[in-house]
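Encoded as structure tokens, the structure appears first; notes follow it.
Of the protein chains in this complex, one is absent; all others appear in place.
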Amino acid sequence: MAVISYIEAVTQALREEMLSDQKVFILGEDVGVRGGVFRATAGLYEEFGADRVIDAPLAESAIAGVAIGAAAYGMRPVAEMQFADFIMTAVNQIVNEAAKMRYRSNGDWNCPVVIRAPYGGGVHGALYHSQSIEAMFCHVPGLKVVAPSTPYDVKGMLKSAIHDNDPVLFLEHKRCYRLIKGEVPESDYTVPIGKADIKRDGSDLTVFSYGLMFHYVMQAAEKLALEGVQTQVVDLRTLYPLDRETIIAAAKSTGKVLIVHEDNKEGGLGSEVSAVIAEECLFDLDAPIQRLCGPDVPAMPYSPPMEKFFMLNPDKIYQAMKELAEF
Amino acid sequence: MAVISYIEAVTQALREEMLSDQKVFILGEDVGVRGGVFRATAGLYEEFGADRVIDAPLAESAIAGVAIGAAAYGMRPVAEMQFADFIMTAVNQIVNEAAKMRYRSNGDWNCPVVIRAPYGGGVHGALYHSQSIEAMFCHVPGLKVVAPSTPYDVKGMLKSAIHDNDPVLFLEHKRCYRLIKGEVPESDYTVPIGKADIKRDGSDLTVFSYGLMFHYVMQAAEKLALEGVQTQVVDLRTLYPLDRETIIAAAKSTGKVLIVHEDNKEGGLGSEVSAVIAEECLFDLDAPIQRLCGPDVPAMPYSPPMEKFFMLNPDKIYQAMKELAEF
Amino acid sequence: MENKHRALGLSDQQVMDMYYYMMLARRVDERMWLLNRSGKIPFVISCQGQEAAQVGAAFAFDRTKDFVCPYYRDMGVVAVFGMTAKDLLLSAFAKAEDPNSGGRQMPSHFGGKKYRILTGSSPVTTQVPHAVGMALAGRMEGKDLVVYTSFGEGSSNQGDFHEGANFAGVHKLPVIFFCENNKYAISVPLSKQVACESIADRAIGYGFPGVRVDGNDPLEVYRVMKEAVDRARDGLGPTLIEAETYRLVPHSSDDDDRSYRSREEVEEAKKKDPIPLFAQYLKEVGVLTEKKEREMVEKVMDEVNEATVYAEKAPYPSPESTLLHVYEEKQK
Partner (left out) sequence: MENKHRALGLSDQQVMDMYYYMMLARRVDERMWLLNRSGKIPFVISCQGQEAAQVGAAFAFDRTKDFVCPYYRDMGVVAVFGMTAKDLLLSAFAKAEDPNSGGRQMPSHFGGKKYRILTGSSPVTTQVPHAVGMALAGRMEGKDLVVYTSFGEGSSNQGDFHEGANFAGVHKLPVIFFCENNKYAISVPLSKQVACESIADRAIGYGFPGVRVDGNDPLEVYRVMKEAVDRARDGLGPTLIEAETYRLVPHSSDDDDRSYRSREEVEEAKKKDPIPLFAQYLKEVGVLTEKKEREMVEKVMDEVNEATVYAEKAPYPSPESTLLHVYEEKQK
């Protein structure tokens, strides 16, 4: 197996899908000649030409809306939002159009569009290049929201997203792009949308996470293991609709639950994970359901001490895990 | 005290605030000559003229954005979204601009805008005139979200919203407009934003709700009382940021919690209410935290049997309450 | 009287068909108001006054390969593309068999793959970028299809109109933007919506032609639309066409237009009602006779009556079907 970076996993998945299906095409800002501002589409313009890697005018609602129209026609567009923060101008197209086309037409039309968006912080991106935007979309029936954390999952889930006959919002943590590397098979594979993944076994406590925070949780779990505490780590991967079965089984198995995400706490994804557990396995719990999240401020500031204060890190997570284990 | 309807409470609050503060003005689609498609602004155009009751061009992002600019200048605009469903095109202005102006300028600028939006269903409004949109905004630090259920609260909270120096999303349940009537004092008063209200006392179980569903919960509680079961009913009123203290105290006081909302379940407001309780008073609970919500489908259909299937009603709520009481 | 339609390459049969579709749309619309006022259906939104613009426009397209992304008033357009009185009344009654949405959407939220009509929603102008996307997809696949999309003049102020039109202009896509300017957006008159002379003036900002046409004359609309469609099919890109029309009835069954426009104004507009005007033309050029007209009215009324009876009796969707079609239903 080859070791590749998180962003290479994106590029490979796009390239392979474009090779195998003529209906797959890309549109977004700077995705062509420039290969994307993060270089996620590097080389694709050269290989597939300007007709299949489209440098769109600077207008996110049109990028989403044009992709939706093409998807309804039968194409498999992959639209890029340059930064997830800018998806806000395309919310109406995504929520009221893409997510509702199948339902509103009684199944006559459908919308197999993928919308990729680099999200998350820790990159000196300040208030408008660091946002976690998942919660806004994790309440939209008809839409699927995924946020893989490893190159293996990125590649496999992006392929699944492109094959999916429904709209998928594909969130890529931008800090992971070059930081996270991992093994990926040479042969073709997919990773199913809708399934969480227990990436570490443990019987003392269960931590749910995703994205960059998943990696921090794994580091904290290793540290805690040195003290004899075994953490079960669940990578949620698909954020909407949630994999309730895996969540419930994992929570039951240890009785102690911590949910960790970079995004603000109130109304964040962690609240739904917590609510599912509180509804389905309350009496299996040995401790209150904990959430460790970003503070409830509009977004993370630019200034280094403030960004650091906002962001969780393996230490902060380790502390919370240790306290929970000792509860 | 006079008995007025829910929508009259809106109109009265607007009128009184416009009389007492020259900086208050209204803009939106059809708010002027027509007095609003629901007639919430009826008579105001005649009384205050076209300069203070502005029929804006059909463009929600501009309505929000122009209001935001005027608010930053120092005015007190009250912008109307004709239907909450159409707020989606203004999400960027509300979430990235209004909610972040104070924070991003380190407190130099602020944005005292009120955005009114009629939401909710049960009015044959189908997929795009029935939506509950609160969850999307109950995760946006810098913004306040309120959804009163009685004429008294509507009037008092709308005044508070106009006085507030931060942006407030003011949600009015359109089915309540003419259905719900209630007493309102003749004298000037306000109802604070940020405080939930225990509208019914009871020691057997606690139900949290808001909007139209609050009224259904009250009906169900009366019925259950005939069987000797006493329900505590909490009207959340302010949906973001939540009144954690009242929620926790209420949950503790009965140990049995049901959250009822019209909106879809997964990722809905109920998840945060549940998560707060699961975090803060898990060991005070005698039953799993229950949520009774709309089904996870894109929005409610038009056809009467389907709309009825989607909507909760006092009977469905009564059943859920009874089961919980018997748990 | 000059024979305008032959000069445009339209046969007598074709103009009679145009007249038929205009009348069909009007009669279905009127029926829906009656049903609404008698409490049988909760909602109507009308095409009345705009049928000539719609039918004239739709006739310029190829119903076997083009697509339409209409707006809620376009009953004339969808009728030309195949939607029947029965289809429309099934939708009005929100019945299971409604091909638009199976009763899920309000009436006039058109859609139907078999008719090449993209499913539409309520937020105005979202269909504009969709039409552009369909045109892009068609070109990618080497098809020579053209896409029709429409919207009101008030709606031309939405960001999605601007963004969609610009995308189409840059990529020279085969899509026609059809603005049905009926002078009001609910209660708000044109003068409070836009400050430009003509909505067609907006085209220059997107680098393609903008044309204004009398929307009460189906042949004029056909002429400019045909030209635009031909240009689009030849790879010359989009056109914006503004048809000047008037909405003869309130915005919808929930509206009361007396609060914002005078009865005199409406009566004046009725004198230019395109349906009698077109009948008059057809008679003057000898295509329509009193007899043929009676026959056509009868045929249309029969269709509308049958459709009403059928739709009223047709079953509702089951309550539980509310849960279907959120995502693709996978074979289990």
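Per-chain residue numbering starts at 1, and chain names A, B and C are given in the order in which the chains are listed.
Quick note on the criterion: a residue touches a chain if its C-beta (ideal position, glycine included) is under 8 Å from a C-beta of that chain, and two chains touch if they have at least 3 such contacts.
The model shown is predicted, which means the values in this text are computed figures rather than measured ones.
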Partner chains on view for the chain not depicted: A, B, C
Per the touch definition above, residue among C:F110, C:Y206 or C:Y260 touching the missing chain: C:Y206
Contacting the left-out chain in the complete assembly, out of B:Q93, B:S209 or B:Q290: B:Q93
Given A:I4, A:M18, A:A40 or A:A59, the one touching the chain that is not displayed: A:A59
Contact partner of the left-out chain, one of B:T11, B:Q82, B:N110 or B:Q290: B:N110
Selected from C:P70, C:P107, C:G169 or C:P274 as touching the chain missing from the view: C:G169
Those residues of subunit A which, in the complete complex, touch the missing chain: 29-30, 32-35, 37, 55, 57-59, 61-62, 85-86, 88-89, 124-129, 295-298, 300-306, 308-310
Interface with the unshown chain - residue positions in subunit C: 157-163, 166, 169-170, 172, 191-197, 201-202, 204-208, 237
Residue numbers in subunit B that touch the chain omitted from display: 25, 51-52, 54, 56-57, 59, 61-62, 64-75, 77, 89, 92-93, 96-97, 100-110, 141-142, 144, 165-166
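We adopt the following convention: only the chains that are shown with their structure count from here on.
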Most remote chain, CA-based centroid, reference being subunit A: C
Centre-to-centre distance between subunit B and subunit A (centres being mean Cα positions), rounded to whole Å: 30
CA centroid of subunit B to CA centroid of subunit C, Å: 37
Subunit B, residues touching no fewer than two other chains: 61, 85-86, 88-89, 127-128, 296-298
Where subunit C touches two or more other chains at once, by residue number: 101-105, 109, 121, 123, 159-160, 326
